[in-house]
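What you see is the complex with one protein chain gone and the rest in place.
What follows is chain A.
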Amino acid sequence: MPGAAERGSELSEQIEAFAARLRRGGERPRSEDTARQTLSLLRKIVGNGRWSRAGELMDLIRTEGQRMTAAQPSETTVGNMVRRVLKVIREEYGRLHGRSEESDQQESLHKLLTSGGLSEDFRTPYPSLRANVIEAINEMLIELEGTTDNIAMQALEHIHSNEVIMTIGYSRTVEAFLKEAARKRKFQVIVAECAPFCQGHEMAVRLSKENIETTVMSDAAIFAVMSRVNKVIIGTKTILANGALIAVSGTHTLALAAKHHSTPLIVCAPMFKLSPQFPNEEDSFHKFVSPQEVLPFTEGEILAKINVHCPVFDYVPPELITLFISNIGGNAPSYIYRLMSELYHPDDYEL
């Protein structure tokens, strides 16, 4: 059918364009936008793709997912959304297949002892599977819209009057969080500027527009000022499976300073940033950009003699973090494994 083939190639083009945009990097994309675009693309694949059985659909999604994540490994939200959709497909298939709601999909000692055979093979075709999966993806998109608001709603429980809060760089989630608290409470914010991109400046401007008393300081002064800070509230790029963070460069310093002064470190991040990867191959998370910001090209003579690096992200180990505030509530870093098992299926950890 020419219609189907046309749609197929148009879809392929859209995926290619998405992957190319990711690869190019360029301006800092909002994680929520990346997640939304990924989900829309996946919904198109489910709707228009050529598949008849759940197994085929999962293979299709997996292939496309691998293509998209390979384009920019540091954008973990893409992989997370692909895994969420795979889990949704498994659930919908299970529901149609008539299996009970128990979470017998996970490996466990209990399952090892009581199961009597091989696992699912996803071969039975169900005509309503397509519609069910698309509906589930739509629900996920709606959930995505509300994440920042859900996090901001919890602000009043954590921020009290006359507190000094420290943050680093520019996180839209933290901005919403602080703005919500500022409606009812009076507090001060110290923003570390987060060189070399100095996004902290933009954060400070936005916060001061809401009449929050804001101070900007350089990253070197973090330790010196930490003794006067009551809480540190930061955003992050990714949450890893062991409860660690991949956050903007400079966050590890902030976390260490906070630990030294026993200041609580609160991370505001929505659940779609939770990735089931562990920090083993550090290379896969690192993203380096042009060192123009660190040492401009005008310093031509020196450039020939030295190596200049400009990493974008930092690794923060789980011991330094006190609390994760996400759209589903507050959790300790040691509880992350449980949240992960609810969002993703173990077979999908490796795409």
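One rule holds for everything that comes next: contacts are C-beta pairs under 8 Å (C-beta built on N, C-alpha and C of every residue); 3 or more make two chains touch, one makes a residue touch a chain; residues count from 1.
By our rule, contacts and distances are computed from a predicted model.
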Candidate names "Dihydrolipoyl dehydrogenase", "NOP2 nucleolar protein homolog (yeast)", "Translation initiation factor eIF2B subunit alpha" or "Probable tRNA methyltransferase 9B"; UniProt protein name, chain not shown: "Translation initiation factor eIF2B subunit alpha"
From A:L96, A:V164, A:A241 or A:V312, residue that would touch the chain that is not displayed: A:A241
Touching residues on chain A - with respect to the absent chain: 107-110, 112-117, 241-243, 278, 280-281, 334-338, 346, 349
